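Every protein chain except one is present and positioned as in the full complex.
Let's turn to chain A:
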Amino acid sequence: MQGTIVENLSGRKLSVLVALLLLAQVACFLIGGLIAPTPSSAYNVLGTNCVDTGNNTPRWFYTRGHGACRNLELSDYKDQDSKLEMANKVVFVFQIPVPRENVVLDYSRWQQNLIGVLQFDVAYHAENEMDSRTIITIDAKLGYRNKGDPDDAWKPYASALEERSLDCVIDNRKTDYYYNCSIVPLFELGSLHHDFYLLNIRLPVDHFKHMNEKLGQLENMWLITINQNGGFTKVWVSLKTVFFPFIVGIMIWFWKRVHQLARPPALLEYMLIFLGGALTLLNAPLEYLTLYFDMPFMLLLGDIKQGIFYSALLSFWLVFAGEHMMVQEDNRHNHLRVYWKHLSAVGVGCLSLFIFDMCERGIQLRNPFYSIWVTDIGTNLALTFIILAGISAGVYFLFLSYMIWKVFQNISAKRSVLPGMSSVRRLHYEGVIYRFKFLMLATLLCAAMTVVGFILGQVAEGRWKWDESLEIEYTSAFFTGVYGMWNIYIFALLCLYAPSHKKWPVESESHSNSVSEEIEFSRLPTEPSEISSLASFARKAALD
């Protein structure tokens, strides 16, 4: 016995399998579109201006509950003489989440993460024009409270003195018109473990350090909080929970099959199991743990898991194309070493993205207000890593397209020799080439669908309506669809590229596909390679 399942599977069985997988794919898409809500939602929260009567007291200011502070209209103080110290006393208070429908809402742990963005309403005044770029200093304190705690029992979560740049433009220079200011990313929390959060922000003025001197007439400060939707997390985690055992199962099945062979596993099989492992890592529903433990590193972990998966997928494609290229002399003991040049492109790309991520989200574990983009050095560093990753992506795709082009060239070269072969063998090889191309097509289709889906999602913002009653949540459908697609793709790879066990002819198959059985026994028994008969076929031809 030899070859992989994809070559020995009858056309009917293959089509049944493909149909089943397509059905699963459609199901994934529909689950996202019909059941899941949008992946995340944003809330505009208007800051309440409280006055710190002391000087920079450590106490917390909050707007709801017993002992809340009173709102102060900033404009009341606008025309009074020298109110300099006032600036240092104003505290912008954001108590999130805000109540709805007379219910005090609290964050659920299903909501996973929280991103805070600031928006400034700066009114135009001819006496006080703002530069197009102003550096502002923000003194931010984030606290939390849980259900059952007293109203004033806010506990510190993080605090920092951060500088951010504010880009403001105005078209219509009229008094009291707002500048169009850029949004200011403030914080990112990787876990939403507590029920209520409280953000106290001050914009301290210090004429010696030139702190916040250039700030215009700030009228409102808005905090936009973005959190993942609990419903989306639930759908996503259930999807993972379903995929996880399937992929683990097929991996075990695959590995058992490989071990039943007399030879040691081939490189392609190692790559497949590595790919399966990376996907299993991605599928592992660690989100369940966040319901019980505070895990602020989930964002970083998610990035790393995705990074490992992408690098595994990209390396697999390289090795897959390379193993079918049939140019190596030593064709029995292929090693990863052969591909070091190609794989280093993947490695460098992933490594630079990893370093960038560690610099951004890694440091955010210590200080959620941190951002690498605010300083010039940080921006340059981040850009360096991103450009490096971009270059290695370009190099990778050059390598890959070159290899695929080489494979197709080889195939067409071999095809011209085909008519000279015996009819049975020719039929077989044609089938093999067809199925190899079929899988290539599937890969391309998956990649294209991901890209097209992504672009469609960017172009057509908002909801897609086909019917008044049927509303498809396109963004969620895209995410679950793509996630399901790559799971199904890898499931199919593990399934179809497992070594075939056709030691005995299967009865049911014999009527419809009697040729395929003949093929198996008509193979050259002297050819010991079991990697893939396409590769062996090509090598054999090369030896001739």
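Assorted remarks:
Basically, contacts are C-beta pairs under 8 Å (C-beta built on N, C-alpha and C of every residue); 3 or more make two chains touch, one makes a residue touch a chain; residues count from 1.
Rule of thumb we're sticking to: contacts and distances are computed from a predicted model.
UniProt records the chain missing from this view under the protein name "Protein Wnt", selected from "Vps72/YL1 C-terminal domain-containing protein", "Protein-serine O-palmitoleoyltransferase porcupine", "Integrator complex subunit 10" or "Protein Wnt". Considering the whole complex, the residue from A:31, A:69 or A:115 that touches the absent chain is A:115. Remark: the omitted chain is touched by one listed residue; of A:30, A:224, A:261 or A:495 this is A:224. The set of chain A residues touching the chain not shown comprises 37-48, 63-64, 71, 74, 77-84, 86-87, 90, 95, 97-103, 105, 108, 110-111, 115, 117, 119, 121, 123, 125, 127-128, 174, 176-178, 183, 185, 188, 203, 205, 212-213, 215-218, 222, 224, 226, 229-232, 234, 302-303, 306-307, 353, 356-357, 360-361, 454, 458, 461, 471.
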